[in-house]
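Reading through the structure tokens given below for one structure.
As you look at this complex, bear in mind that one protein chain is not there, while each of the others sits in place.
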Amino acid sequence: MPRRIEARGRVQRSAIGAAVVLFAGALSACGSTSSSGSTTASKPFTVNWAVNITSLDPAFTCPGDENSFASNFYGRLVKLSTNETSPGITQIDPDPSKVQPDFATKWDVSDEGKTYTFTLQSGKKFDNGDPLDAAAVKYSLDRTLKIGACGALSLQLGITQPPLITSVEAPNATTVVIHMRQAYPALLYSLAQSRGSIYNPKEIEAHGGVQANSPNQWLQSHTASSSGPYVLSEYVPGNHAVLTRNPNYYGTPALEPTVRVNFVTAVPTLQVQAQNREADVTLGLPPQVVKNLSTQACCKVITADSPTPVTVSMNYQGELTNNAKFREALTYAVPYTDIINKVAYGYGDSYYGPIVPGMAGYKASLEPARTYDLGKAKQLMAESGVNSPTLNLMINPTAPGVSDIATLLQSAWQQIGVTVNIDAKPPADFTTLFNQGKYQSALLFENSTPIGGYELRKKLTCDAPTNNQHICIPGTMPLLDQLNNTADPAAQQPIVDSLVQKWLENSPTIILYRAKFTAVVSPDVKHFAYAPNFRLADWGR
Amino acid sequence: MTESNASTMTIDAANAAPERDTLLDVRGLRTEFQTARGRVAAVRDVSFTIRRRQRLAIVGESGSGKSAMAMSIVGLIQPPGRVTAGEIRLGGTNLRELSDRKLSEVRGGRISLVFQDPMSAFDPIRTIGSQMIESIRVHQSVSKRMARRQAADLLGEVGVTDASSRLSDYPHQYSGGMRQRVLIAMALANSPELVIADEPTTALDVTTQAQVLELLDRLVTDRGAALMLITHNLGIVAGFCDSVKVMYAGQLIEESESRALFASAAHPYSRELLKCVLRTDRRQEGLLSTIPGTLPDPTQPFKGCSFEPRCPLGKGNPLCQGVEPPLATVQGPHGVQLAKCHFAGQLELKEDQ
Amino acid sequence: MLNLILKRFGVAAATILGASLFSFFLLRKLPGDPARLVGGELADEQTITSLRQAMGLDSPLQEQFWNYITSSFHGDLGFSYTIGQPVSELVRTRLPATVELGLTGVATAVVLATVFAAIAVYRKKKGADVSLRIASSLAMGSPPFWLALVAILLLSVNLGIFPGPEGRLSPSLLPPPTITGLYTVDSILSGQFGTFFDALRHLILPALTIAVGPFAFLSRLFRSQLRNTMREPFIVVARSRGLLRGSVFLRHAVPNSLLSLVAATAMLLAETMTGSVLVEKVFGWPGVGSLTVDAILQKDFAVVQGVILLSATLYVTVSFLADVVYVVVDPRIRAGAK
Partner (left out) sequence: MAVAVAEAPITVARRRIVKGDKVLVGALGGLALIALIVIVGPFVWHYDANATELTAQLSAPSAEHPLGTDNLGRDLLARVLTGARTSLGAGAVVVIAGAVLGSVTGLLAGALGGMVDTVLTWLTNSILCFPSIMLAMAVVMALKPGIPAVVIGLSIHSFPWYMRTIRGEVMRIAALDFVKSTNAIGASQGRILFRHIFPHLVSTIVLQMAAVFGAAVLSLAAMGFLGMGAQPPEAELGAMITEGQQFFLTGQWWMAAFPGLVLLIAVTLTTVIADRARELLDPRGEYIVAD
């Protein structure tokens, strides 16, 4: 009998084989879906965070989120006090006078307020066993000052020319003395923030040491041991980090033994994982997603007032934008409520002034919210003498919501005869052009510190590198000098008020709204704290 | 399309050969191609028989339908081609009624084919051995090892030296002549009753042609198979085949014993063909291109004789233009001949006019 | 033969050099200043100057290029200031993800394309062929990122069959020990079958999305190649030897036609490895593609430069490998190469 090759059969069999493989895939998919839900007990506390971390070194890096993340690995001399706003949920109090002891058990201030002597806890160690002592504190502060840029600037609250801190001494293992050029109690606030972090000198010296005005490359993706509540046990930049509890931490141990932080910028991912309760905390969701999740059983939304205004910065010296009436006219032609309700989905509020509500120095009576008043806006336009102008609005469209707001402003300002040309720039160009002051107007999500004086100094000092709007109002410089030399907050207030007044008269910035901080947390999360630097150690189930 | 009055009488019938000797009996075979410009009949109502051990030559220009006829017989006419009518009887069975599976037992088993172009007749990425073994094992239930031994023997038989090691060689490692020998070996692997050789030597040089033909001759004789040699070269037919059928525009227009044909062809076309052979013998260039004119457009229906436009005798003749000639019997000096011509039997007369 | 190899090598090197040169000068013509980016919003001029020095931006362009070429020979591709890691390290951690996705995607495409094209050509009825042509035209015309979104909405959000767009593994699972860098392979090698299934589940949707384009392309190619092969004389010859249509199809037509897919598959592989940007972005896949997008928006030279170099090298290597495959698979070329 001739032997035959069963060709047709073979084709069918292979097709069936392929189908079986696919089906098996689907089956296995179903199988593990059910199992993943039940393992919450052993699952690390998971934080999904819509951020790109470029550096872990608070001594150098500028962005608030990066400082926020990095601050979890380092202890500091002092800490901010907190208020419980609802059960398990706390918010910090930015008042420097309420600063609490942390690694320092106590401190003495000299009579003229220029010298701070801190007494430290003794016998403490970094997580790798190296001694955590006064020498490390001195090394850390010196390093931050030497590297310059954002670190030194923030540590000294903007007073860098000449520097506020003249020297740091460590006479013995438990004493640190900070000498300042002038009295400035707000220093305690910055020491409590990421800039006051304590690094392990040995680690840093072993990996490139300290170079003036340059970041340390190794420290961008590593930590210099850990003096803080958590140790960075795994870090994949742009992807995730695993934090484990530091057994040598001098303070209250972290709530969770292990925290996994996923850096996810894709909104759908964040949303799906929040819905599936795969993330315990989700940070940085766009407001409409937060709104959507707030109605679902998966999620609880925590909001907090944060110093994060959304503004249109006008170039004070730019053509057209140098016209104060024109700038003021624009402020009356913004549909504030629409923006807050339809773009911020209610997660925002209104005010108008240089100091964000809740900051040290803020006075509600001075900074009432602007109203939407087209009549007034048109009248101001007429007074300004500007005729059918075109305004170039620079935006970074990769930031969520920005292009929507820009589009709304375009339609809104059209009504008072202003043509808006939306100029979209990639993030890098946006930052460069903005910092160099090469723009006419720019839409941005600001992140300021809660120290009013510092913010005023940053924004109003003529020709300062931080003054990227080139604001220079006659008569403000003497006031700023006076503010710099006034240590007592109570004595500062009248000066602050006059500066605010000057700012308001000139309307250099259009403040669209203040974005609220939002975190979407799973119902399992029992403890959550909001602070400008997120303290993950205080978060837990 | 005009109905041809296909004669059911063949030369074999005319010669009254015993019925039991008939191997293949083709009746009224018609093969059509569906083309963009309409249906084209490549084989038009062809009938003939092959006896056991007979050697039959089918001669014709390229495009005359010879290959299509061969492929139709084994049911391998490729779409859009299709056999639309006729019977193909091998022994008692009509091959047209067989399933493809049954038919493929015939192909390479009882009927084998040897193709024109040995270059493209092999799968280029399989060894000669594997292709031979495959052919053997399709028809015989033998082990791989046995099949390989058989293949080596066959290769030796067709004159491939060091046969067993050359089984592992790929087709491109063989010369053209050798490939043709391998093809012949494969065709004979399963002891076929009929070998259809379609232009087996066209692609080869003259010396190799002779060797290959000689080989074919020997092997076919040894195995007692019948041979159907398809060629456009009448020159190689002489002395090799018993009888010759001349094909033109899909029809058989002359059927003769080869002695008879060479002595006196009964159809004007055959005569033209013969002239070409003679001229070639006189070392002139070109084989068949010297017959003036081309084949008729197959998409147009025939009226009258298909050869009329080129016929030195009938061109312009109203009879030839209007009436299709019947297959007429001619009693020549060397036996009975059949010719599809109005002037069959009177060619000499007409030529003299 | 040695000559040929050397020549090929020369062409490959010239091509990679050309690609680097092209990208280097294209990228260095940028308006933005990378030093200012690294320095951050509050950097003063002094910081900017010293940063420019540290980043090697103060030397002449041709010197920068020379430095770049020489150091890349030592595996130093520069430092990414926007991610805080050396580029070589980034590539090392990101490439396996892309390779796993690309390989799976292209392999799926090859399998589906060959199976469906083979069925379409083998079936005598027109239906299968028409369906294949419709499917491949649609596949050719569908924007992969959109398809990914739709797939996520339907299959993972609504039906929950597949995980959401969360990368390579459920966040609760630890990646398997690195052996090859491919999670599916590593998890099997280290016996973590739970991880394997999880990695597989995460891989299926992105890989299928990746496979759509190559499937369209390959199925067309394979279909027409098969049809041509089926018209080859040796196919009829094989039939005449008594093989059934199916046997001839599977044993002769398909293997011969597969040869034509090698080069195309190789090129597709190279293309998906570096061009899977969109799918990686949508699925949150931590590969080279998503790295590239961020780097371009952040004007991170070093990374873009590194990725381009990687891409060029991949292309050249893959086309070289395709040639090697031909030599191994196709006896005619193998004989020629000897």
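Here are a few things to note about the model shown:
Letters A, B and C mark the chains in the order given here, with residues in each chain numbered from 1 onward.
Basically, contacts are C-beta pairs under 8 Å (C-beta built on N, C-alpha and C of every residue); 3 or more make two chains touch, one makes a residue touch a chain.
Everything quoted here is computed from the prediction, not taken from an experiment.
Touching the missing chain, out of C:11, C:159 or C:328, is residue C:11.
The residue from B:108, B:177 or B:298 that touches the chain not shown here is B:298. Interface note for the absent chain: among B:35, B:84 or B:346, the touching residue is B:35. Only one residue from A:63, A:397, A:417 or A:437 touches the chain missing from this view: A:397. Within the entire complex, the positions of chain C that touch the omitted partner chain are 11, 14-19, 21-23, 26-27, 29-31, 133, 137-138, 140-147, 149-150, 152-153, 157, 220, 228, 271, 274-275, 277-278, 281, 292-293, 296-297, 299, 304, 307-308, 311-312, 315-316.
Listed here are the chain A residues that touch the chain not shown: 267-268, 271-272, 286, 288-289, 292, 335, 338, 342, 395, 397-398, 400, 403-404, 406-408, 410-411, 422, 424-426, 429.
FYI, only the chains that are shown with their structure count from here on.
Averaged Cα coordinates give chain B a centre that lies 54 Å from the centre of chain C. Each chain gets one centre point, the mean of its Cα atoms, and the points for chain A and chain C are 37 Å apart. Centres computed as Cα averages put chain A at a distance of 90 Å from chain B. Counting partner chains per residue, chain A has residues 2, 4-5 touching two or more of them. Within chain C, residues 242-245, 247, 251 each touch two or more of the remaining chains. Those residues of chain A lying in contact with chain C across their complex are 2, 4-8, 10-11, 14-15, 18, 25-26, 28-33, 35-36, 39, 43-44, 46, 48, 52-56, 60-63, 148-150, 153-154, 211-215, 217, 220-221, 236-240, 260, 262, 264, 266, 268-269, 272-273, 275-276, 278-279, 398, 426-429, 431-436, 465-466, 468. Of all the residues in chain C, the ones that touch chain A in their complex are 31-34, 36-47, 49-51, 54, 79, 81-86, 90, 93, 111-112, 115, 118-119, 122, 149, 152, 156-157, 160-167, 170-172, 194, 197-198, 200-201, 204, 242-251, 281-282, 284, 286, 291, 294, 296-299.
Only residues 124, 231-234, 236-245, 247, 251-252, 255-256, 259, 329-332, 335 of chain C touch chain B when the two sit together in their complex.
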